[in-house]
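My questions will all concern the structure given below.
All protein chains but one are shown at their positions in the complex.
Let's look at subunit A:
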Amino acid sequence: MSAVLRALRASWGILAILLFWQIWVGLSGVNSIVLPGPAAILRSLADAPGLYLSSTAQTLALAALGLVLGLLLGAGLAVLTWFSSLLAGLLTPLGIIFASVPVVALIPVLARIFGYDMRTVLAIVVIISFFPSFVFTGAGLRALPPGSADLFRVLGASTWRRLTLLALPAAVPDMSVALRLAAANSILAAMVAEFLMGTSGLGYLFAAARSDFDMEKALAASAIATVISVTSFLLASRVENWAARNWR
């Protein structure tokens, strides 16, 4: 009982907006092509759960895989710059250029290289997730506890042990910040890519429904995307808090 109350207290703002939306749509009589109410959207979700489920599963899988690959790639390249300042001079400007090109401009180019299918979606998510990981891991590898660099030198640590026992663990809190920043964006990037290429997934579902003037379906797709984004952001924030508690 108290759990229900607590949930209500935390989310009454959102519930109020949904209620206002439903009442306003009913009273003003706007066409459902312009804006359907929340109830109609829920109905659409309940009518064809299979359609939403398969699209969501595909987008979620691509976003998650792309997120993991992007984070690993960014962390891996950051480690390379840690080993060699020569590589840092090569990789850092390249990373910044890649991160500065708008995704929308990259998609047509990548689609020609990888084909108009899931591979391009994956590539986009990887590129989006790569940059925060590259920057934050790079900073974290150099943010060592005071005195620890001298300590490792006096202990006669090899470069490899300095990386695995000191620099990488020291970078964990910063890596978790990169995860938090990239997690919500990865869903968004996957949907934008699917939207623009129009082959499959939640983004395609949205695009197709919109061109059919099926606004219930379009808004149901974006509602799912919102829930996933918020959830992944909250989960990643938990990871970040855990890392800040245990690694600093």
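The definition used in the following text is that contacts are C-beta pairs under 8 Å (C-beta built on N, C-alpha and C of every residue); 3 or more make two chains touch, one makes a residue touch a chain; residues count from 1.
By definition in this document, contacts and distances are computed from a predicted model.
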{"item": "The complex's invisible chain, by UniProt name, from \"Aspartyl/glutamyl-tRNA(Asn/Gln) amidotransferase subunit C\", \"NitT/TauT family transport system ATP-binding protein\", \"histidine kinase\" or \"NADH-quinone oxidoreductase subunit J\"", "value": "\"NitT/TauT family transport system ATP-binding protein\""}
{"item": "Of A:Gly29, A:Gly50, A:Pro102 or A:Gly156, the residue in touch with the unshown chain", "value": "A:Gly156"}
{"item": "Where the unshown chain meets subunit A, residue by residue", "value": "145-148, 150-158, 161, 165-166, 169-170, 172, 246-248"}
